[in-house]
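After the structure tokens below, expect a handful of questions from me.
Every protein chain but one is kept in place in this view of the complex.
Naming follows writing order (A and B), and every chain is counted from residue 1.
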Amino acid sequence: MENINSRLKFYCDADRCIECFACVVACQNAHELPVGIARRKVVTLNDGVEGKETSISIACMHCSDAPCSQVCPVDCFYIREDGIVLHDKEKCIGCGYCLYACPFGAPQFPKDGVFGAKGAMDKCTMCAGGPLETNSEIERHTYGQNRISEGKVPVCAAMCSTNALMIGTSEKVSELYRTRVLARGESKEANNSYLWNVAYNKQSRKGLTQ
Amino acid sequence: MKKYRVLLSSLLLSMTSLYAISTGTYDDPLYGTAMLNAIPKYFAFGEVFTYLQREWFWKGFLIALFLVPVAGSIHYMIIGPKVFSHDGKKIFAFGLFMRIMHNLAALSFLVLVPTGFVMAFGDFFGGGTFVRVCKNLHGIATPVFAITVLPMIIAWIRDMIFNMDDVKWMMIVGGYLSKEKKPIPAGKFNAGQKAWFWIAMPGGILMILTGALMFFLNINLSPVATLFGVSQIDLLRISAIIHNVLGMVVATFFMVHVYMAAIAIKGAIHSMITGYKEEEEVAILHSSWYRKLKEEGKV
Partner (left out) sequence: MTNHFGDIVANSKLIMMVGANSAVANPIGFKHFLQAKDRGAKLIVVDPIFTRSAAKADIYVRIRPGTDIAFAYGLLHVIFKNGWEDKDFIDHRTYAMDQIRAEAAKWTPEEASNVSGASVAQILEVAELYAKTKPAAIAWSLGITQHSVGSSNTRILPILALVTGNAGKAGGGCQIIRGHDNVQGATDMANLADSLPGYYGLGKAAWEYYAKTWGVSLEYLQSRFHPELDAKGEHKWMHAKGFSLAKWWQGVLQEEKTHSSAPIRVLWVQGTGITSMSQQVKIKEAIDKLDMLVVAEPFVNEAAIITDRKDGIYILPAATQFECEGTLSATNRSAQWRTQVVEPLYESKADHEVMFAFAKKFGFYDEYVKGMKMRVEKGEVVQYKDDFVWPDDAVREIARTVKSIGLSGWTPERLRKHQANWHLFDPLTLKGHGEMEGEYYGLPWPCWDEKHPGSPVLYDVSKPVNEGGMGFRNRFGMEHNGVSQIADETVTLPGQKIKGGYPQLTKANIEKVLGITLSEEEKAQMGPSWAMDFSGIIQKYAREYGVCVYGNARARTIVWEFPDPVPVHREPIHSPRWDLVQKYPALPDQDNNFRVATRFISEQTKQDWSKEFPTIMTSMRLVNLSGAGMLERTSKYLSSITPEMFANIHPDLASKYGIEDKGMMWIHAPHGTKIKVRAHYNRSVTADRICMPYNFAGVMQGVDLSANYPEGTRPYTIGESSCTVVNYGFDPITQISEFNAGLCRVEKA
């Protein structure tokens, strides 16, 4: 496998995230998603509880060992060289297994089938489109904008109002985050920071930065 | 009247499963806070599901797929089918209502089982439209099956209780390993049928429930989730595991049942069409029931 640190990753700095939903709405709007499909979500834990409230933005973490791709019965996932995990909607049958395998609830299912049956899965593409012709109309229609091919940052991170959401190679993101944490004088936290390297190995969950 | 009440309630039951509830995105019962809270517990069911689905389920289904046809072929070639006289007297076994129920269930199974296999080996078929259609058929066939469950349970549960005959039946594997036509200890249903009943009915209910959960995905199931003390995503993972494992078992038993009815005992299938069984067949394969009918003077 190529250098793990050169893969593109998201990281949300919970000390910065204020639940402004800019990432969510930017994503929905840029990709013209149906209402109810949240490729990216913002969740607040312990809402209103003094000293405990935390907000965080989550989407597909583009895992190196993507569990979704391991369980897909039709094998519709593929992982790009830069680490972006994508899938083929033509192949996808909307069974939901990827959701069960995903720790983050990234896969979304439009209810467009018979009696509300799940349609083809939809998830964060890191704004990199899909297997169709890059930047074609059909790609935009099926998978949303392909900003990566244009050298742009994914729209969620571009729109983040507090720069909580970071995107880049694991190396860059952890470097950036570590600088922030050290400036905060909470060096203990730097150790806890993790980037989702291997989804289910408990050891590696602690992360790359150790 | 009672029958129709049962039928009506079954219909209503299956109708509720068709009602999809839309949910806001603000705090989705599945995707919202609960999902985030479930991340630390991912290793419990998430990892197990991923591991099973990656390593074992497809092997299980492969075995299930070939076990019965292979075993059946061997049985057919070595021992061969049992043929009973179709010219003798008939014994009335199943009323019209129950025949309809049974055959609806049979029909749904003929859809459910093959489409289930198609999904399990979706990559073999290359995914896409064909597998998606199968998935939808799998979903549509479910309510059909759901309608039949209650009537079948109510009608047959008394006959399905195991007794000493069944132990004896088990000892001789229902006499299927010999070509002899020797009376075999069994009531209206033999131990094999009873086993099938007990797998297909409670198992079927479980399959319906777990399947419905997976079908509707993010309807609010927090009461159920709380009941089991897990998050909704874990409930779904558990459902997927149960559905797969049970699926293998049910599919295997279904194929056995089909083999028995259509091949191993020539013409046995007619009893579910006309309602009448051959007297000879009953005398041999359901000897205890035959004796009882005789005592009651019904033959």
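By our rule, contacts are C-beta pairs under 8 Å (C-beta built on N, C-alpha and C of every residue); 3 or more make two chains touch, one makes a residue touch a chain.
From a predicted model like this one, the values you see are computed outputs, not experimental measurements.
Summary of contacts with the chain left out: across A:L8, A:A22 or A:I58, the touching residue is A:A22. Taking the complete complex into account, residues 15-16, 18-22, 24-25, 28-29, 35-36, 47-50, 53-55, 161-163, 180, 183-185 of subunit A touch the chain not shown.
In this text, only the chains that are shown with their structure count from here on.
Centre to centre, using the average C-alpha position, subunit A and subunit B are separated by 40 Å. Only residues 18, 20, 22-23, 25, 27-28, 30-33, 35-37, 39, 42-43, 46-47, 49-50, 53-54, 119-123, 125-128, 131-132, 134-136, 139-140, 214-217, 233, 236-237, 240 of subunit B touch subunit A when the two sit together in their complex. Contacts from subunit A toward subunit B in the complex involve residues 35-36, 38, 41, 43-45, 56, 58, 67, 70-76, 88, 90-97, 99-105, 108-109, 111, 113-118, 120, 199-200, 202.
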